[in-house]
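Only a single protein chain was left out; the remaining protein chains are all shown in position.
Each chain carries a letter (A and B) given by its place in the written order, and its residues are counted from 1.
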Amino acid sequence: MNFRVKAIILDRDGIRRALTRIAHEIIERNKGVDNAVLIGIRRRGVPLALRLAEKIKQIEGCTVPVGFLDITLYRDDLTQLGYHAKLSRTEVPFPVTDRTVILVDDVLYTGRTVRAAMDAIMDLGRPKAIQLASLVDRGHRELPIRADYVGKNVPTSSREIISVQVEEIDGQDQVLILEKTE
Amino acid sequence: MRLIIRGGTVVDPVRGRMYPSDILIDGERVAAVEKRVQARGARVLDAKGKLVLPGLFDMHVHLREPGQEYKETVATGTKAAMRGGFTAVAAMPNTAPVTDTPEVIRYVLEKARDAGYARVYPVGAITRGSRGDELSEMGALREAGAVAYSDDGRPVVSAAVMRRAMEYARMLGVPVISHCEDLTLAGGGVMHEGFTSTRLGLRGIPAAAEEVMVARDIILAELTGCHLHIAHVSTAGAVRLIREAKARGVRVTAEVTPHHFTLTEQAVEGFNTLAKVNPPLRTAADVAALREGLADGTIDVIATDHAPHAAHEKEAEFDAAAFGLVGLETAVGLVFTELVATGVLDIPAVAAKMSLNPARILGLPAGVIEPGAVADLTVIDPEATEIVDPASFASKGKNTPFGGYRLTGLPYATVVGGKVYIRDR
Partner (left out) sequence: MLTIAGLSRKQRERFFLGGKRLPSKHCLGLAALSAKEINEILENAVPMKQVISRDIKKVPALRGKTVVVLFYEPSTRTRVSFELAAKHLSADTVNVSASTSSVVKGESLVDTARTIKALGADLVVLRHPSAGAPHLLARLIDVPVINAGDGMHEHPTQALLDIFTLRERKGTLKGLKVVIIGDILHSRVARSNIWGLTKLGADVHLVAPPTLLPAGIERAGVTVHHRPEEALVDSDVVMVLRLQRERQRQGLIPGVREYARMYGLNAARLALARPDAVVMHPGPINRGVEIADDVADGSRAVITEQVTNGVAVRMSVLYLLTLGRGA
């Protein structure tokens, strides 16, 4: 299967600006971040959550706890995965009960990942609220879920793929639209 | 009814040679063996490019009748024999009831006559019910047609009983065929004892379980003067013991099966019950020793130990699965592919080990092609190749580990008393 780059949606600076804006929105919406925790959904939600925490620290001068969530065991399509779906550790080394949990992911698509992540969070405790931050919202929701903070809304067709690349994992920062060429 | 086998290469195991010749068969007997025979109105079997051997004789076959007709009958077993190129078989007595009375012998012979395929020579039990204690009526069995005595499938545990049996057999002029296995050493094992059995966690049967008994029976043969024939030799140690005994002049002969000279314990990998057999498949060193024993004459006979079973008896846990495999319809192919093509045996030696020697051991006038001899012949196409397909077997038993094997050198036609059976036609 081959892919063609159809468009670059966000470059390095674009990603930086989007995250800065989201950080401001989080602070504004929650009237500060005293009760907030950031939880990145593995894999690319993790560096994004860390960057958001860094930005919030720059703006507010306080440290927001950051956790990482592996939602594989909560997925509804587990049996359709290939043989080697490796699990990662969930690292939420703080209680989530009565906190405002801000889930961070790279792409919001069907909403199923977020559904799984919310279930996973609930099994860790009883948060006061759960909010969702996503770098890209590409539409095509299959569940009644929407993001509280969006970096960029990108209308797509289901033939297309959104490729989010982050320096920590992929060696560079950019968001692309790819198209199957077959 | 006259038949000419035209243009084949006749194999003479007595003189150890091969020569091109026609063979004229008149009724049940060979009428002429000449370069070119003419006979008006005779049917002609074209044997150009093919080998004509004296009828092959498998002296170790389980026909299962009476008592286990769901595995095999005399009819299906003898048909499988013909399809495999055998004109005669010796039927082992572990039937139900055991062939320990003249009635069972007569029953088997009658079934064989009715079937009209390969000839059957029954082997009588050494002991009643093959239980290993009281001797069977060996004289009466002989009169009814038993050609040898054996408790095959089980060893005669008591050395004293074996001694008496040998004394009797010697008097009657019939060999004792010994299934050599010390049951205490075999210890309920299900495969060869070695690294493979260790890895598979299966109980092993050490080579010593066979060798201890071979040694005992050789000593008893020496004591009694009886002709001892060792069935299905599987270990290098057993070959060595037999070689030494022969050198001392002990009346001992021995047979090996195609599966023992072809396969090793590795065939059991993956818990393949089709390779579960007793004695078990051994090591590569044992296979080499068996081939050496065949080549130097220590081992006189190739016999199949044809042991048909129903599918469900093999589709089971390895421990619970039946021992044994069918051999009649793959024997010639395996001998040619594994022994002739590799130079272990030449073709006259094959005729000796599969026809002449078994006949001699059992005191039967067979194994030669000459005017006046019974017209039992096997025509082999040394170039024919097949991929073994158990579904094509005439035997009820499809339990072979050789399914999918490519064999070259196959029976083409089997002639029993002048009647021709052409394979797969």
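Everything that follows uses one rule, which is that a contact is a pair of C-beta atoms (placed from the backbone, for glycine too) under 8 Å apart; a residue touches a chain by one contact, two chains touch by 3 or more.
This is a predicted model, so every value here is computed, not measured.
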| item | value |
| --- | --- |
| Missing chain: touched chains present in the view | A, B |
| Residue in contact with the excluded chain [from B:158, B:198 or B:342] | B:198 |
| Absent-chain interface as seen on subunit B, which is shown | 193-195, 197-204, 206, 270-271, 312, 315-320 |
| Interface residues of subunit A (partner: the chain not displayed) | 1-5, 43-44, 70, 72-75, 77-90, 106-107, 113, 119-120, 123-124, 161, 163-166, 170-171, 174-176, 178, 180 |
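Criterion: only the chains that are shown with their structure count from here on.
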| item | value |
| --- | --- |
| Centre distance in Å when subunit A and subunit B are each reduced to the mean of their C-alpha atoms | 75 |
